[in-house]
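Only one protein chain is missing from this complex, and each of the others stays in its spot.
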Amino acid sequence: MIGKKIHEFAKILWPINRSITGKGVRETLDLIKSHLSGMEVASIPSGTSVFDWKVPKEWSVNEAYIITPNGDKICDFNVNNLHLIGYSTSYEGELEYEELIDHLYTLPEQPNAIPYVTSYYKKRWGFCLKYEDYKNLKKGTYYIKIDTKLFDGVLNYGELILKGKSNKEIFISTYICHPSLANNELSGPTVVTYLAKWLTESKNLEYTYRIVFIPETIGSISYLSKNINHLQDNVFAGFNVSCIGDDRAFSYLPSRNGNTLSDEVAKHVLHHIDRNYKKYTWLDRGSDERQYCAPGVDLPIASIMRTKYGEYPEYHTSLDDLENVVTPEGLNGGYWAIRKALEAIEKNKKYRVTVLCEPQYGRRGLYPTLTTNKHDANVALMENIVSLCDGKKTLIDIAEILNNPIWELYETIDMLLSKSLIKQV
Amino acid sequence: MIGKKIHEFAKILWPINRSITGKGVRETLDLIKSHLSGMEVASIPSGTSVFDWKVPKEWSVNEAYIITPNGDKICDFNVNNLHLIGYSTSYEGELEYEELIDHLYTLPEQPNAIPYVTSYYKKRWGFCLKYEDYKNLKKGTYYIKIDTKLFDGVLNYGELILKGKSNKEIFISTYICHPSLANNELSGPTVVTYLAKWLTESKNLEYTYRIVFIPETIGSISYLSKNINHLQDNVFAGFNVSCIGDDRAFSYLPSRNGNTLSDEVAKHVLHHIDRNYKKYTWLDRGSDERQYCAPGVDLPIASIMRTKYGEYPEYHTSLDDLENVVTPEGLNGGYWAIRKALEAIEKNKKYRVTVLCEPQYGRRGLYPTLTTNKHDANVALMENIVSLCDGKKTLIDIAEILNNPIWELYETIDMLLSKSLIKQV
Partner (left out) sequence: MIGKKIHEFAKILWPINRSITGKGVRETLDLIKSHLSGMEVASIPSGTSVFDWKVPKEWSVNEAYIITPNGDKICDFNVNNLHLIGYSTSYEGELEYEELIDHLYTLPEQPNAIPYVTSYYKKRWGFCLKYEDYKNLKKGTYYIKIDTKLFDGVLNYGELILKGKSNKEIFISTYICHPSLANNELSGPTVVTYLAKWLTESKNLEYTYRIVFIPETIGSISYLSKNINHLQDNVFAGFNVSCIGDDRAFSYLPSRNGNTLSDEVAKHVLHHIDRNYKKYTWLDRGSDERQYCAPGVDLPIASIMRTKYGEYPEYHTSLDDLENVVTPEGLNGGYWAIRKALEAIEKNKKYRVTVLCEPQYGRRGLYPTLTTNKHDANVALMENIVSLCDGKKTLIDIAEILNNPIWELYETIDMLLSKSLIKQV
């Protein structure tokens, strides 16, 4: 089960302190590159204008903790990188309890969860901790030490291009900007790494694949800013890969207009994997489809997910982990859902039958020689496929009419091609 | 509540004996003109050919009543103008009970209602009365006096044109041809009078408004006969306003093909005012949409109504009154439904976001600076609107996608325009 390997890779990436910039992003990309040697790591300098935005300063953390009046060290960044709010500024000094608590973030409804909080675009400092720890804090004087740097550095992302027979591109994007969070972070880049490995090893790809590992929002905006014309000219399908690692549900979020090939494939594949898969709308969006499908950008990007961000209780807390939320089974199901979607796009051709009227299957050994009042299911599938190969319907169209998953047609299609009973249009 | 003022105006118009022609129409138009000084009153001579029809003779009533064998005066036109059938010819003489009853119209199933009966295009005389009075009539000799005139006169209607920035026109039509009837008469012209007052006072109308107060059927045919080319060239939306004053339901009747802007707006507005509003079909039509939407005329006219003609028990009887059927609340709801529809048409532009990818709302003060696992509803509305401003969707399209009433978007749209984040296409 490939999900097991993906889960092991996720465990390696787990402790790294990722953010939208910084060392953690580079360490993560290096580990991905160890699987995907063709990947390039790009750097965009802080301050670069990217559409309506500017690439932020780079952030690094040396240490961050609080010493209680008792002398206990709490909220230690080295113990859990969620304790420090993302892009926290430096601070050192003593504060009374009453002053300190303005800088503490908790989740009273989930008392054993450390919340994940960031403040990328406004300077502030702060710590996140479990409410059950917070409520035990005593009055008194606390010593705070936050040693971080915000400096002119770079924003990094990884880009892997796999050439296929056609220059038309399939675009796959996933993000690498959250610290130790599992479903809403590591499931994405780990599944995409293993999909990219499979694609790298595949012979005869029909299409070119463009796979990016980027910081969410500012990363996709930066990438679009550099590549929008090329992407609009070449990309005909693609997926944003996020929240693909728990085993509780499958779900789909459409492109803005919901009518691209990516949407069609996603719905077809998910319907045949899980009749109860959850369909979200564009109004439920929240990841990089916000950029890829923005008006004027209009890339054909849909999302195939397991349980969507914002829809599970552990989301954006320390409970979104690799033990209870993301599992080998969950990753495995997510990997195969997206792989089946990519395979479907590769196979989604139009075919035309090469003879007028029905072929005489019998003389090709494809038909029972005795006609009674029964009919064989495989023969019926073959006849149905041939009867629908009119040069106008795609293989997905045909699969939809037959109410079969497209992958159950591949064998028959290959046989019919080999017998020259159909040909690709 | 504007419904109260409308109701008071309806009470003033109540006693006038309206018909498709005559003094009562002119008196009604004069009282409307006292609110709408810009309105013109037109006259078309009897006998004028209007498409397949001829403008009928003008009808005036001097007096009409019956004296019973006991000497009682009954069916007195001066007491209730419904007693005399519309366009009744003159008659004077004595008749036995058995002869008289051929000229009497009643409603045995509604014994306390005087029916409303007309005979515009065939000469006859007759009276209408309550069945409970009718059944008490004794045998004997009755004296009948009907003093009416049918003569070459004119058919009148009122026309008010309010110029907007565009020459494209919104057409509003209502009728003034029924005597003392409330929902199926006075609700229409009184609500339209107050809508016209509001439009007159509005600054910066986007579109030109053409508002007519006409006799039903022959009036709309006459008006079309004179104006069809202009209307077909300029009118892009409009409503026939009828039965807009009771407080029992909201309803919608489509244009012939049901796919005009007027239909779209009517359904959008009514859905958000009353989820249970009644949708009729073209086969349920019965007012001037029969003319405006006739094949070859094809104006984009739909109907927004409260309880539709023919669908309430008091319809076309003396029970359709200003006490039990039409109320200030009913008129108020009707006024606002149509006003919201007109406002929606005024606002129904296409907008395009001015930046590629999502705007950085934060530096414009439009976004929380701290990102956690919660999301603010107003921010979500703003983001959703921006994500749908692709220059192709109208504001109604966007409201429909959001499942919000369009009027809940106006404020955000105005704010986004003021920040130059969107612009009108």
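By written order: A and B. Residues from 1 in each chain.
Please note the rule applied: a contact is a pair of C-beta atoms (placed from the backbone, for glycine too) under 8 Å apart; a residue touches a chain by one contact, two chains touch by 3 or more.
Quantities reported herein were computed from a predicted structural model and do not represent experimental measurements.
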Full-complex contact with the absent chain, from A:161, A:355 or A:379: A:355
Which of B:105, B:157 or B:336 contacts the chain that the document leaves out: B:105
Absent-chain contact - pick from B:71, B:108, B:295 or B:365: B:295
Given A:61, A:177, A:342 or A:389, the one touching the chain that is not displayed: A:389
Hidden partner chain, touching residue among B:2, B:117, B:381 or B:401: B:117
Absent-chain interface as seen on chain B, which is shown: 51-53, 85, 105, 115-122, 124, 217, 220-221, 224-225, 228, 256, 282-283, 285, 290-291, 293-298, 310, 315-317
For chain A, the residues touching the chain missing from this view: 352-353, 355-360, 362-363, 369-373, 375, 383-384, 387-391, 401-402
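Everything below uses one rule, namely that only the chains that are shown with their structure count from here on.
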Where chain A and chain B are represented by their mean Cα positions, the distance between them in whole Å: 55
